[in-house]
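A single protein chain has been omitted; all remaining protein chains appear in their positions.
Showing chain A:
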Amino acid sequence: MLTAILTGFLFSIFLVFVGRFFKGKLSILASLVPLGLFIYFTQFIAPVTNGEVIMRNFEWIPSFGVDLGFKLDGLSLLFSLMITGIGFLVFAYTSSYLKGHEYLDRFYGYLASFMGAMLGLVLADNMITLFVFWELTSISSFFLIGFNNTNPASRKSAMTALGITGIGGLFLLAGALLINNITGTYSISEMLTMSEAIRGNEFYFLMVIFIFGAAFTKSAQFPFHFWLPGAMKAPTPVSTYLHSATMVKAGVYLLMRFTPVLGGENIWNYTLIAVGGFTMLYSAVHTIFRTDLKGILAYSTISALGILVFLTGLGTKEAFLAAAVFIIVHALYKATLFLVTGIIDHQTHTRDVKRLAGLNKIMLPVGIAGILAAISSAGIPPTIGFVGKELTYESALHYESLAIFLMIGIVLTKIFLLYAGFVAGIKPFVGKLPEEHENVKMPGFLMWGPPLLLASLGVLFGVAPFIIESALIKPVVTAMGADASEIHLALWHGFNIVFILSLITIGVGTAMYFMIKPSKKLENGIARLDFISPENILEQFNKIFVSVSNFWTNFFQNGYLRNYISIIILFLVVLVGYIMINETRFTIDYNSLSKITVYEITTTLILIAGIFYTVFTDSRLAAVAAMGVVGLSICLIFVFYSAPDLAMTQFSIDTLTVILFVLVLYKLPKYLKLSDYKTRVRDGILSTIFGLIVTTLALEVLSEPVSKEVGEFYAANSYIEAHGKNVVNVILVDFRGADTLIEISVLSIAAVGVFGLMKLRLKMKDRRRYADRSLNEENLKK
């Protein structure tokens, strides 16, 4: 199983080296990867139908309970088959859609690593594994949305999508940590057995919030929905694959997966019903204001995701069944519609639904695919869409409370979705062919084959729902924690209230299709309300955030080293000073102080003289030299108090510092009057206070009872454990060797930094010089 997940990543690494062979005719071979995986996963259908759950565990960080744990049950299998199956069709479609594209190999690389990440996500049983793959899908989605990286709008959409789904990923991590804190495990299967304890915990509310945060951002629920229409900037195969069929369903998947763990409480159910219900209606209504085919499909996808969240929230067995069926329904018809849209865009170079009609005369197979998908999306028999809609209506109708309102909501949503499906799947193909499209050509088989296949499956499953019943649907319902034994899928449910509602839906929706024509006027109408849209509010917030952080950074880090030092010292003074005023006893234990010798007095006097000279001299060179005197005096003090190691190091460092200063001095103006009188007084006061605080601190430490444990440990063990008599050095190279290793790495980075900065400056100077020279030559020519 691990190999299956890694295949996608390995393939994309493989493409890095041999990608150029996959740009031409061979690109179709890339689709063999998802096809192979699809075949691999079909072998699990039989065991999963029999109720088996396949577990695989690979140890990763066992001490933290973080493992690469995978679990294949009904829910995972349904998603795995969708990911690899639709993946195969999308890979094949891409080879024709992006034929001859300069970066086709790169595209396949992103797509393959997305497939791997998505498989990992739906198969993961360990929450940390889940989180890792969750973020990987966000990252691959980022690359795919920004694939046309020369287009600023694409880049912006990619950033927005990454930002929103990335924050969601952090929510997931927080949720994982919190649940782990309570249950002591990251394994979702183990959490299943502790559901009672989790739901009774005082932090239950917080856990639910975190999981919702992750699911709602990924599955584009209101108010986080706006990244999905933006993500339509990606090439159409990406929109098909990531942003309708698979990735955006990850949030729904998460909710379904956690229903048996966290579900059943009112806050879980009502929040999901409210958010899902609002999202489905809100974005379904939005579709009538769009004229871009992909825009229509994006909003109807959000609406479909809303329906799935809504159904998960209902929490009844009927609702789980409806959700399981609707996942398949939606994947089949929405992927078809996206692929059809891609074909239209590719052949006619427009996606404006106002300008599209009558394409049946040119591309009949594409038209058939579109119309079948539209019928399935409308829920007209004999498609699987009809089955799905009936189940959805039934589960809303049978809900314990407020059934009438839920019913109205879902019926209205379905009416608008029917309209959207008709506009996207039927309108471009019927009617009179406009003159501008008369020369449009029929696309190749690789392009019309996949959508036609998907659309036909929608009809096939509708006529014969038993094909998917026991293999895919029942195990999903079981995985969601309900008893699935009595489920029976059928096309005909009898003449009842649900059937009447279906008829109303189809009637009203079809009437709407004939009455409302997509127009610029409607689109402009909704654009006027943009200022209160969540997207706009977030953008405004972003702007304020950027300007505040800009101000903040400029205030504290204005590029003047002296300001940095002042701020650091001021901060320390306030912080330490505050604590000292409250805590200090201001008693000095004179007995603990050693006798003052004449050497110390002399050295201190030299030290003070050095400081005064540094501060008051007018010459930079003299200041540097005086600083050297200060450093060397400190060296001497180290020697008096028997710290020869420190003294040696200080001595060398001081020498080098003076040399460095002298070198830099060449670059600075000679005259030393940088600061005016006021600044000097300010700095003087600040440094005096700081000095006083440090002195008090040192004296205070002396009067505390000292714990010598650490020092004694090192002294006792340095020879026994590390064969060294110089404790300081033994600490550096042995006891705390890892610290030293990091420190020398930091030093190296600093050196590389200095090298880079200085050499870059030299280059700039050179460049300017060359630029001047060429300018002069041009002038001479004239």
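Methods note: contacts are C-beta pairs under 8 Å (C-beta built on N, C-alpha and C of every residue); 3 or more make two chains touch, one makes a residue touch a chain; residues count from 1.
Note that contacts and distances are computed from a predicted model.
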Protein name as given in UniProt for the chain not displayed, "Sarcosine oxidase subunit gamma family protein", "Sulfate adenylyltransferase subunit 2", "Na+/H+ antiporter subunit B" or "Anti-sigma B factor antagonist": "Na+/H+ antiporter subunit B"
Touching residue (missing chain; options A:Ile596, A:Leu663 or A:Ala698): A:Leu663
Residue touching the undisplayed chain, where the options are A:Asn536, A:Thr602, A:Thr679 or A:Asn729: A:Asn729
Missing-partner contacts on chain A, residue numbers: 644-645, 648-649, 652-653, 655-656, 659-660, 663-664, 666-667, 721-726, 728-730, 732-734, 737-738, 740-741, 744-745, 747-748, 750-752, 754-755, 758-759, 761-762
